[in-house]
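The complex appears here without one of its protein chains, the remainder shown in place.
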Amino acid sequence: MDRKHLKYTLTWALLITMLFVLIELLTVFDIIGQYGITTIVLIGINLIAAVGLNLVIGMSGQFSLGHAGFMAIGAYATALMTTALPSIYGFILSLLVGGLISGLVALAVGIPTLRLRGDYLAIATLGVSEIIRIIIINMKITRGPAGIFGIPAFVNWQMVFVLSVIVIIIVVNFVRSTSGQAIIAVRDNDIAAESLGINTTKYKVMAFVAGAILAAIAGGLRASFIQSVSPQDYTFMQSITILIIVVLGGIGSISGTVVTAIILGVLDVILQNFGTLRMVIYALVLIIVMIFRPKGLLGTTEFSLQKLLFDSGGSHDHNDSKNARS
Amino acid sequence: MKKIIAIIVAFVVVVGGGIGIGIAKKSADKSSTTIKIGGVFDTSGAAGAYGQAEQKGADFAVKRINAAGGVKVNGKTYKMQMVNKDSKSDNTESASVTTNLISNNKVNAIVGPVTTSAVQAAVPAATKGKTPMMSPTAGADNITVQKDGKVQPYVFRAQFKNSYLGTKMAQFTTDTVKAKDVVIFQDNSSDYGTGITNAFKKAYKGNIVETDSYQAGDKDFQAMLTKIKNKKFDAIVINGYYTEAGAILKQARDMGINVPVIGPDGLGDPKLAEIAGNQNTSNVYYAAHFSTQAPATDAATPFVTEYKKAYNQEPSQFTALAYDAVYMIKQAIEDEKSTDKMKITEGLAKIKNFNGVTGKMTMDDFHNPKKSIVMVGVTNGKDTTATVVK
Partner (left out) sequence: MSNIIQQLINGIILGSVYALLALGYTMVYGIIKLINFAHGDVYMLGAYFGYFFIQVLHLNFFIALVLSMAVSALLGMLIEFVAYRPLRHSPRIAVLISALGVSFLLENGMSYFYGSDKKAFPQAIRTIQYHIGSLQISNIQLLIISTAITLMILLTIIVQKTKMGRAMRAVSADQEAAILMGIDVNRTISFTFAIGSALAAAGGVLIGLYYNNIDPLMGMTPGIKAFVAAVLGGIGLIPGAALGGWLIGILETMTQAIGLSDYKDAVVYAILIIILLFKPTGILGKNKREKV
């Protein structure tokens, strides 16, 4: 088992390294150009935010409409701190500070609302996100609706790539851990949870805080990459964009999130040419995917290397995520 | 194990093939006779109305340039071509679209984006790609200035700076309208509204009775107007766009508030009078880039007639500015006798006495056009007076 596990891990590592080398070569020989790099970075940033949101929805069974607010906190933290402290250490510090503030706000919102059933988290987070944005518009230090620009650039695609991989590894391991599986199993049934002696609210709040921190990191990365922030970037629509990635990929399926983030990123590239028609096409894609794949593109299953490469018929259910959602 | 080896082999083939194709593509040198202008316009989303108007203006300019024989450089005739991409009123998308136009479409110059924050997001992309970018309508003072106070080498605009606009509006309010007490309403959702308000406040010598904010998309201004109704003021200044200004105008007049209303160029659209109703659109003054009432240059009147013929509607300030942006790029190409991006950038910086629809323009050291502001007075929904503010 251990040897098999090692082999499995090594194969993943090999695949990820190969992807990294592939992108590196494509950039070195300038085949995908600056635009390709931009697209890869933006996909990576959306990915980090979406994985965080997937954790929240998958773990709590409630959805959040406030991811934009947490991204905004991270973005402005990076914007303000790296402007004052323009070094890579300042940047890393700003990501940590942004994550911390965002996590604290999430804690304050999550503790009361995650206790409730129904769509209350959605409404409360929608409200919080809008409040954050309105405060940013009206504060002097954030320079109001114009936002901040000329933010030092520290983000390159390598950094986003590595961070995305780290985030995915951490989240996947947490979801597959014993407590992660337990939460998912009893998520929708408080009584079962109580009888198992699990404090579901505690884990839901933890997932929510973790999601908020990841959103803040994504926001910080984007601020440094685009080199400007403005409150218009973090409206309700931004939360929706991330939510769509998660649901289209399949709630609880991290690989689904990865695949959808990439597909939607590439779709955006194509749709840029369609002008006003672009959002019409996007809307139709959403409706059609939902009607034909209501559980998302990958449903609740995870892409499993073990199955693909090492399996000869037998089932390894420890890799199939059991977080089925009905 | 076989599968893993298969994957590695496939990987090597893909990488090798990809690089091969890439090099082949690069070596295929092309000598083209088109000048590509990239258009970064928000044709969908919240700023869609403004983006669509500007895209029409830019397309119209290119159509007219080509109809008139294209651009002649060193005896060679080039056709102009717009490559428009939608940035869906999203700043990240505006950066991404700009990069796309530069690195994939290999445009010679860019017209757009529409709003200040979208320009801010696109500046690094344009700078990295060493491509001149001419925003028709971004107003914030600092978009053409770097952190250290130097000029942004690749960023230009056709629009007035917000501070200039605010200052001139204040001057007009005192000198021509002779208002001593004013109420200011500002669009708080963009820098356009707040930027002009700040400059206005600094320059205005009279008394500001009240400053109130609204958000783009608001329709109900009853509360705001009820609050000021019983106060004493001689004029209302609306720093925002025609969409909300039209609604404010209608509701104010319905309430019996008949003082003069003064606004920036955002009010300059025929829709203002349509939304407010003609009978309510009197005693209104807005900063105009062009006006058939007092054509700034001889380019204005033919533009309006031709545009009406082509699209069967009146051009707005947005349309005219985008139109001029394209013509300025053409001017820069002809002046420098080159379609090279660096040359166009240099040419744009040197533009002098350019005869545009929106006035005679000269680029200052910070890539802002120096042109005079015309305050157009509206009576019964029609432009009736024009005052040049020096």
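Letters are used for the chains, namely A and B, taken in the order the chains are written, and counting of residues starts over at 1 for each.
Heads up, the rule we're going with is that contacts are C-beta pairs under 8 Å (C-beta built on N, C-alpha and C of every residue); 3 or more make two chains touch, one makes a residue touch a chain.
Only a predicted model underlies this, so the values are computations on that prediction, with no experimental measurement involved.
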Exercise. Using the touch definition up top, pick the residue from A:88, A:266 or A:280 that touches the left-out chain.
Key: A:280
Self-check item: Residue touching the undisplayed chain, where the options are A:116, A:169 or A:270
Solution: A:116
Practice problem: Decide which residue listed in A:41, A:124, A:175 or A:223 touches the omitted chain of the complex. | Solution: A:124
Exercise. List the residues of subunit A that touch the chain left out of this view.
Key: 57, 63, 109, 112-113, 116-117, 119-120, 122-124, 126-128, 130-131, 134-135, 137-138, 190-191, 236, 240, 243-244, 247-248, 251, 276-280, 282-287, 290-291, 294-296, 325-326
Quiz item: Please identify, in ascending order, the residues of subunit B that touch the omitted chain?
Solution: 44, 46, 48-49, 52-53, 188, 212-215, 217, 219-220, 222-224, 226-227, 229-230, 243, 246-247, 250-251, 254-256, 271, 274-277
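In this section, only the chains that are shown with their structure count from here on.
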Practice problem: Would you kindly tell me how far, in whole Å, the mean C-alpha position of subunit B lies from that of subunit A? | Solution: 35
Quiz item: Contact residues on subunit B for subunit A in the complex?
Solution: 3-4, 7-8, 11, 14-15, 18-19, 21-23, 26, 43-46, 48, 52, 55, 84-93, 95-97, 99-100, 102-104, 116-117, 120-121, 123-125, 128-129, 140, 142-143, 146-147, 188-191, 193-195
Self-check item: subunit B partner contacts - residues on subunit A that touch it in the complex
Solution: 11, 14-15, 18, 21-22, 25-26, 29-31, 33-36, 38-39, 42, 137-138, 144-147, 149-150, 153, 222, 226-228, 230, 232-233, 237, 268-269, 271-276, 278-279, 308-309
